[in-house]
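For this view, one protein chain was removed and the others were kept in their places.
Should a chain be cited, it is by its letter among A and B, assigned in written order, with residues numbered from 1 in that chain.
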Amino acid sequence: TMPDLIQQSLCIFGTGDLGRSLGHRLFQSGYRVVYGSRRPDSCGPVPQGAQVLNHAEAAQSSRIIFLCINREHYSFLQALAPQLNGKVLVDVSNNPEKDMFPEANAVYLQRLLPEAYVVKALNTLSAWGLQNGPSDANRQTFICGDSAEAKQAVSEVCTRLGLLVLDRGGVGASRELEDFPLQLFPMWKLPMRIAVGLSGAFFFYLLIRDVIYTYVYEGKDVSFRILVSLANKVFPIVSLIMLALCYLPGVMAALLQLHRGTKYRRFPDWLDRWMLCRKQMGLVALALASLHVLYTLIIPIRYYVRYRIGALKNQTTEFFNILAWRTDSYYSMGVLGFALFILLGITSLPSVSNALSWREFSFIQSKLGYVTLFLCTLHGYLYGWDKFLHLYSYKWYTLPGYMLSLVVPTVVLGLKLLLLLPCVDRRLTRIRRGWEHTPQDPSVQKLLI
Amino acid sequence: TMPDLIQQSLCIFGTGDLGRSLGHRLFQSGYRVVYGSRRPDSCGPVPQGAQVLNHAEAAQSSRIIFLCINREHYSFLQALAPQLNGKVLVDVSNNPEKDMFPEANAVYLQRLLPEAYVVKALNTLSAWGLQNGPSDANRQTFICGDSAEAKQAVSEVCTRLGLLVLDRGGVGASRELEDFPLQLFPMWKLPMRIAVGLSGAFFFYLLIRDVIYTYVYEGKDVSFRILVSLANKVFPIVSLIMLALCYLPGVMAALLQLHRGTKYRRFPDWLDRWMLCRKQMGLVALALASLHVLYTLIIPIRYYVRYRIGALKNQTTEFFNILAWRTDSYYSMGVLGFALFILLGITSLPSVSNALSWREFSFIQSKLGYVTLFLCTLHGYLYGWDKFLHLYSYKWYTLPGYMLSLVVPTVVLGLKLLLLLPCVDRRLTRIRRGWEHTPQDPSVQKLLI
Partner (left out) sequence: TMPDLIQQSLCIFGTGDLGRSLGHRLFQSGYRVVYGSRRPDSCGPVPQGAQVLNHAEAAQSSRIIFLCINREHYSFLQALAPQLNGKVLVDVSNNPEKDMFPEANAVYLQRLLPEAYVVKALNTLSAWGLQNGPSDANRQTFICGDSAEAKQAVSEVCTRLGLLVLDRGGVGASRELEDFPLQLFPMWKLPMRIAVGLSGAFFFYLLIRDVIYTYVYEGKDVSFRILVSLANKVFPIVSLIMLALCYLPGVMAALLQLHRGTKYRRFPDWLDRWMLCRKQMGLVALALASLHVLYTLIIPIRYYVRYRIGALKNQTTEFFNILAWRTDSYYSMGVLGFALFILLGITSLPSVSNALSWREFSFIQSKLGYVTLFLCTLHGYLYGWDKFLHLYSYKWYTLPGYMLSLVVPTVVLGLKLLLLLPCVDRRLTRIRRGWEHTPQDPSVQKLLI
């Protein structure tokens, strides 16, 4: 990038790894960089072209000072308060863990130096991203601080570094900014635990029913079935249950509102938490459904299947229409349900959901979502067809896996049908528009929206 | 979130559902909330910690006033004009339907109170989204208004609520903001109607040709074929026709420009409308093509197919190379065409198309798009192979479905080839660079880009 016509000076306190990476990038973007260090003469290598002075002198060289020092050294800065008055202090720090301190670093700093303007920025970038410029997950920085003018000055520098700047408000938002780099998919933990738990449970259940039962009663070793046949039962079962679990909290919340007669009382904590991770639960269900589709499509090229088809070829001579209807219908429902499921997944992508209005998003995720759940549940029932009538399905008095998978979805669809009855729906809509079971002053009606 | 060090006061007029949701959220973000109500003493429950005063007193407490009242009460506000001078009035209203009033609500308000600064914001969020914070389709708000400084003040509040603020210009843009929450996929209506219409038409056409003809002439009931076999003919036929309909308007527009000798005359309305929904038409075609792929891949696991393979196994003894070439070639073309089709779909995602330059986007959607259309059409021709030579294809003197599907694509590709001829292409490029059939003053050449 070309050097700017008017070279601005920027000051960095701290000559550690972060300070050096940042100084390198600022220099590349055309700024003059002045470091402030305790021991200017022996502070280690700095990017070429940068000056190293003591803190007091360095602070005078620029209006903006980047603090690349540990939080534990912020108290030393108090001694420099006179030189730092009116300066813009950019807090770039991160903590190794969440909730290490009662206050966020930037809030603490602002408290120590009330006459300076503290701005939190750049802390979500990795040192590599800082040094080498924008790359995936390193294209934007959050910024927060109490002074709009200080934030503007820091924004201009960030923009010149090629970053998109997102303003998050006052310095009180710095806790959120400091937590962000420490998170590792926080909303996905609960859905993943549910998925792993259900998968493990059903895997052992079906292992006993399929492999061990066959070994005990027929003496055949069919353990190879674990890799594909068993997986292709566990995945669709868990996927269908989790898809139903996406829609169950909505139904429960509606029933709760109907029961209480108001929408203004808070939901129980567990229901709140459940409702917040519905999207992640749906995406995990979609991933499992996709695995199920792939495992189903490779069925004809498996040696085991080709052998069985070869062995059976000599037997069947008559064509049963009802069997053709049966397989075609549940495959058809499966394909249509999966296609809608993929559409739900696509509209969950950030850029697509941001382009939709609330009405459009709700139409797809809610209305089309229930259609998806319905088609996938129907797919399960048609797959079962008349298996429930035959005794061989109940090995050791246990239910087949597919029957267990149909319980939660059927309950959810049943309750949703109940909520769609005109009398129930009318009452729920009134509650959601602000009506409450306790009658209010009719003169207020005028101002209600 | 942490309370801010300096607590700012905000005023809300209206204690209905929207007013309460907004007040609750502002309070959670650290603001003091003061309500203005006609009857401060009996206005119903408000979020705890909020004060309720009459309108005139409430207006004095804050520079920014959120109007959560119905449009029909805006005229009452005129009586408060003295107190509202110089205030920032945030119009949060929505109408139940489009075009209910000649003026947009915010424009009407600004007309009633010319001394106040009207800013339209937050109207695209659902009440639930407003109360509970950012969620999908609720992460951003549009803002518009004539005063940049008033918009800045409102932006800061929205930012503190965790929303991304998108400025849409002056108060004249509020019609667009008020229409946004009412829309339900406006650009998708025409493509969906075309898809449903074509699908229905071809379904009945093929029903007669396949199922009814077989029943009449062979007495066999093959109605089970409706679910998968028939679907797997209707979907690819409609998909290919709609993909060709994506490229037909571009070709027609080019021919129109060539005929008229200029690019500055407007296109007919129907052509404009068609060109605006090309992307949605292509995505519907892609969805149908994906269903076609899924239905094709489950062919080998259908009972009907396995039965037929078993019955036929005893017959064929000789291997025909030409049959191997035939099936492999049209499958190969189908796979490649579908893969490119998926690539077109991926580049239609908002975040991907925003990251591309115009030249890159045009390369993929236009050049690679025509390659996709070509491969899919070739797939259709290779599928047909020599069926057109056999009499049995023409049941009751009707053409097979695949022949009908190849008409539009062949026409489009033929016209595009015509447009690629050097003489035609040269003339069209000149017209697109601003040349017109009527010669201009050569001295102007100097200033042309």
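The criterion applied here is as follows: a residue touches a chain if its C-beta (ideal position, glycine included) is under 8 Å from a C-beta of that chain, and two chains touch if they have at least 3 such contacts.
Here the structure is a predicted model, which is why all the values come from computation and not from measurement.
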Of A:Leu271, A:Ala287 or A:Val371, the residue in touch with the unshown chain: A:Ala287
Sole residue of A:Met192, A:Ile212 or A:Ala231 that reaches the chain not shown, by the stated touch rule: A:Ala231
Residue touching the undisplayed chain, where the options are B:Gln183, B:Ser351 or B:Thr429: B:Ser351
Where the missing chain touches subunit A, by residue: 1-6, 14-20, 29-30, 37-39, 42-45, 68-70, 73, 93, 124-126, 129, 136-140, 156, 159-160, 162, 164, 180-185, 221, 224-225, 227-228, 231, 287, 290-291, 294-295, 297-298, 300-304, 306-307, 309-310, 313, 349-352, 354
Residue numbers in subunit B that touch the chain omitted from display: 104, 107, 146, 148, 166-173, 175-176, 264, 279, 293, 296-297, 299-300, 309, 312-313, 316, 319-321, 323-329, 331-332, 335-336, 338-339, 342-343, 348-363, 365, 433-434, 436, 440-441, 443-444, 446-449
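The rule is simple: only the chains that are shown with their structure count from here on.
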Centroid distance [mean C-alpha coordinates] between subunit B and subunit A, Å: 25
